[in-house]
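Of the protein chains in this complex, one is absent; all others appear in place.
A, B and C label the chains in the order they appear, each numbered from 1.
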Amino acid sequence: MEFQTKSFWHYFKQNRLAVAGLAIILVVFFIAGTASLIAPYDPGKTNVSKKLKSPSSEHLLGTDQLGRDVFSRMLYGSRISLSVGLVAVAISLVIGVFVGAIAGYYGRWADAVLMRFVDIMLCFPSFFLILTVVALLGPSMLNVMVVIGITSWMGTSRFVRAEFLSLRERDFVQAARALGMKDRRIILRHILPNSLAPVFVTATLDVATAVLVEAGLSFLGFGVQPPAPSWGNILTEGRTYIFDAWWLTVFPGLAILMTVLSFNLLGEGLRDALDPRLRGRR
Amino acid sequence: MKTPLLEVRSLTTQFFTEDGVVRAVEDVNFEIHPGEILSLVGESGCGKSVTGLSLLRLIPIPPGKIMSGELLFEGRDLLGLEEREMERVRGNDISMIFQEPMTSLNPVFTIGNQIMEALQLHQNLDKKEARRRAIEMLDRVKIPSPEVRIDSYPHQLSGGMRQRAMIAMALSCQPKLLIADEPTTALDVTIQAQVLRLLKEIQGEMGMAVMLITHDLGVVSEIADRVAVMYAGRIVESGPIEAIFGEMRHPYTRGLLESIPQLEEKKKRLNAIPGQVPNPMDLPTGCKFHPRCHLMIDDCKKEEPPLYPVNKNHFSRCIRWKECC
Amino acid sequence: MKIKTLLFIPPILFLIILGVNLLFVSQRPPQKVNQLIMSSIGDASFLNPILAQDSASSDINSFVFNGLIKYDRDLQDFVGELAESWKIKAGEKPEITFFLRKGVLWHDGKEFTAHDVKFTYDKIMDEKTNTVRRSDYELVEKAEVLDPYTFRVTYRQPFSPGLGTWGMGIIPKHLLEKEDINTTPFNRRPVGTGPFRFVEWVTDEKIVVEANPTYFHGKPHLDRIIYRIIPEVSLSEMELLTKGVDSYGVSPHQFRRMSEIDFLKIYSQPALGYTYIGYNLKNPLFQDRRVRQAFTHAVNREEIVQYVLYGFGKVISGPFPSHLWYYNPNVKPFPYDPQKARALMAEAGWKDGDGDGILDKDGKPFRFKLITNSGNDVRRDVGVLVQRQLRELGVDVTFEVYEWSVFLKNFINAKHFDACILGWGLSPDPDDYQIWHSSQIEKGFNFVSYKNPEVDRLLEEGRKEYDVEKRKQIYWRIHERMAEDQPYTFLFSPIGMSALQNKFVLVEDGPSGQKIYQPIKIEKAGLMYDLTRWYVPTKTVMEK
Partner (left out) sequence: MTSFLLRRILQMFITLIGISIISWLIITTAPGGPISLTMDPKISPKIIEQMMKNYDLDKPVYQQYFLWIKKLFTGRLYSFKDGRPVLEKIWERIGNTLLLNLVAMTIIFSLAIPLGVFSARKQYSMMDRLTTFGVFLGLSIPGFWLAYLIILGTVELFGYPVLGMRSFVTEGFGAGEIVMDRIWHLLLPAMIMAIHGLAGLSRYTRSSMLEVIRQDYIRTAKAKGVPEETVYYKHGLRNALLPIVTLFGFLIPGLIGGSIIMESVFAWPGIGRLAYQAVLARDYPVVMTINTITAVLVLLGNFIADLLYGVADPRIRYQ
């Protein structure tokens, strides 16, 4: 799977859903970047006399039980949700690529041991594992990111390994080896760049999963801790008021849904565009 | 002259891809007579397989489409048939075997099952009768102990055996025409000869016509009666085998013939024709072969040459056919 | 059959099942059954009163078991349960003699005797028993069976809270003698003397008890009680609305809506506990009493009660719930007074020297971290408000929430915190020795490290004094001292609310033996105090 920018764009553009996904993601990134500029209120500013007000022109998405502006909180929440997703995936990528590269490049016992380890990790229902570890380390934004990262690298490592297995037999690698190039250099300069495209695709899909997992953890009380306004938190705090203030439950849920959906669509679009043969595969 | 079994008139098949229109087959005309072996020859990508598939209307739609033409089979235009009627033609009147015996058989059904399927469909046989006939067919294609093999799955057979099974399957309903698309290409050389001999033998016994699609002129020389050479979607020369091999009238045919591997100089094959097969989305003007042709003159670039009759059976699409070769 | 058709079958089957089911669900008529369905967030753990720690287990145990005595409906005095009467002999080594009720039967038909009481006591004191109740009885010198209906305990020293500890449920000796108390199956199939007999416990789903026909106060009127486990409050609310649950703990914000539902009745009663901000007194920031007083002045507790609790709470001035006898009504809560707070801070040396809005002293800004545990919405919301209000005073507060066990282990027990928001749930006895005595700093619950010799002395006196009036004076004095010291900012004592389906009535025997139906009342001791007399009349007797 060689990366060709031109045909990539050509195929990618045709997938309207993926383009829409990309657009939404860009918007979310923009919001996250400029939350402090566009938020009409301080997200932590309480105003108890205006609590649980339904959406209005003054408070676009209403207010919560302490009179905080839900819209502003949601804007800031995008930062948390995005950071959790991106950092967690970055961690998982680093581990996954590292393990996959070692296993695929060196093969033999390194491969056997590492892949057995991957098998073992895959046996854990990942959500339970994440929950356990986050609970034990103590839930905080950092821990949530790290734990999601260290429990979700197995998929990446598996196909990085597969890519390496096939690439290391290719002529240019053999040539580099014959020239006496160091393994590290061969891996970093020759093989890795050639196996990055599919890594990129899974990374995108993994961000979607990570955002969902964070929301699930928040729901169980093990996510980013309040009063930090993550979407999961707003939703979880809001469900107590589900009969009294639907907007506290509905909007953050929709935000999570939209973001996760966009990442999924984008990832799928990338996959198709990078490898037209795999069109529509999941 | 007796009526041909199949008459193909100005068949044009195109593929509409995201990158442009592929003109795979352009204005192809030929006919096959009962009991005759016609060979369609050309390099890969010349449109010969598409022609074969077009005859059975097996072109995937979309992106493919048969743009125009007539396929007169025993006087009926196949292109005008309903899909249901066409299904009755396929496997019954006209059968087809393919290049890859590995992948052309369904891995999850036994070969017996796959042979019986056609029999049950077209001949209205009950299961028992179909099985008997299937065993008979396997026997006929010289598969040893057919009553055991019939329950084998494709992966349990060798490549040659699989191709024999394919042939048995294709011939089970005694079709009048068999389209064989590179039937031996994927096989070992020794097996190739066996399969080819078998094909010829059965053809003789059953008296059917065969359209043999191949890039291998060696194969052609062994069994074909008539040859049509294709290049860039067009037939560039056609005629009886002796004529083509003896006095070819098209530089491309000549190139092909010169590229037949001689045992002593195997490695030099295909050196005979310089250049590459043209991109089907961006064909040259005039004669499609002119960029690779050593006889090229300016006129070649201007206009696509018609098929010039060399004699009543032999045609060539070269302005300089007289000088050629 | 064609494969395509086959493929259609499962989805169609699925839709049919779903459709028929929806039809059924929308057609089902409401039922009225003589039973009470309660709900709890957590499942019970031990249906054995000496092992149980959680509220679900305690709830069930209170149906199945009896203590020797229990608090009366005003939580002021005791009334006899398994003990018909008792006698306290004061002195250096006080004795309590219990005269037990005769003819009380265990649910399996055996008779209850003083040996059971002794057995219960012995089991609690047995080191191998995983019980947290042992410290209640550590001052007991000896416990003796005088005769099958008389039981006497002797204390090493005067210990007035001791009497209340005999409200502990008594377990049957004859069933447990040969068992490992920690793991015996009895803990899941309890046999007691109480008004309800255990029927079944379906883990994480329900516990069912039924009326005990041989109960010594007479068979309860309800046929059975079903105790459901629903892990989330907002979900029990949904079950309440579908009548899958009869009673429900109402959160303040739900009160208005709930009281408009025609089949519910809402009851309210001050809770036996309070919420506070605790300051780590080992931290130099909080060692100056004026700072703590200033904080209490700066926190608008009325506003918190008003908005977080929707008015369902009472601002308190000291470490006791406001509706009980040992709360000193003369001590008034500090008013919300930002001016005074600022003045007190200035007095303590905290001024905004550099004009950044944050108070500082010796160049150091007043900055600290306020923490609480997750899972408690009220504390979380209080924290956010307190953070804001202290910010207005010029104190830079960060507010963080931690999961309970992390919170305890890493911060509270390690005394590694600045200030925390927590609450105490208390027993009706005023003895707060474990929370405030300086001996409890190291390994007890005085995690704020409060040390006041006078309070220490008063606490010791309070546990020795049996006379209620004298005890009251002692605890009132403690209350005064603590209000001055403000080791905590005592926030409020919440008002608990319950919703109950209005089909229940209270049965009373009329003068001529007929049954009189009364509306159910809530007592200081709780809504369920008269549970044995609850009843669901077949015909609607009373409407709201």
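Going forward, contacts are C-beta pairs under 8 Å (C-beta built on N, C-alpha and C of every residue); 3 or more make two chains touch, one makes a residue touch a chain.
These numbers come from a predicted model, not from an experiment.
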Shown chains touched by the chain that is not drawn here: A, B, C
Contact residue for the chain not shown (choose from C:175, C:235 or C:343): C:235
Candidate in contact with the missing chain, chosen from B:17, B:68, B:106 or B:276: B:106
Full-complex contact with the absent chain, from C:46, C:166 or C:490: C:46
Touching residue (missing chain; options A:12, A:98 or A:219): A:219
Subunit A, residues in touch with the chain not shown (by the definition above): 17, 116-117, 119-129, 131-133, 135-138, 208, 212, 215-216, 219-220, 235, 239, 242-243, 249-250, 253, 256-257, 260-261, 264-265, 268, 278-282
Touching residues on subunit B - with respect to the absent chain: 53, 56, 58, 83-84, 87-92, 95-96, 98, 100, 103-110, 114, 117-118, 121-122, 153, 155, 166, 169-170
Chain not shown, touching residues in subunit C: 2-4, 7-8, 10-11, 13-14, 17-18, 20-22, 24-26, 28, 30-31, 33, 37, 42-46, 51, 53, 127-128, 130-136, 138, 182-183, 187-188, 202-206, 226, 228-232, 234-235, 238-239, 241-245, 404-406, 408-410, 412-413, 422, 424, 432, 434-435, 443-445
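Operating definition for what follows: only the chains that are shown with their structure count from here on.
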Relative to subunit B, chain with the most remote C-alpha centre: C
Centre distance in Å when subunit B and subunit C are each reduced to the mean of their C-alpha atoms: 88
Whole-Å gap between the CA centroids of subunit A and subunit C: 42
For subunit C, residues contacting two or more additional chains: none
Subunit C - residues contacting subunit A, complex: 233-234, 237, 251, 253-254, 257, 303, 306-308, 374-375, 377, 380-381, 383-385, 387-388, 399-403, 406, 410
Complex contact set, residues of subunit A against subunit C: 44-46, 48-49, 51-52, 65-67, 135, 138-139, 221-222, 225-227, 237, 239-244
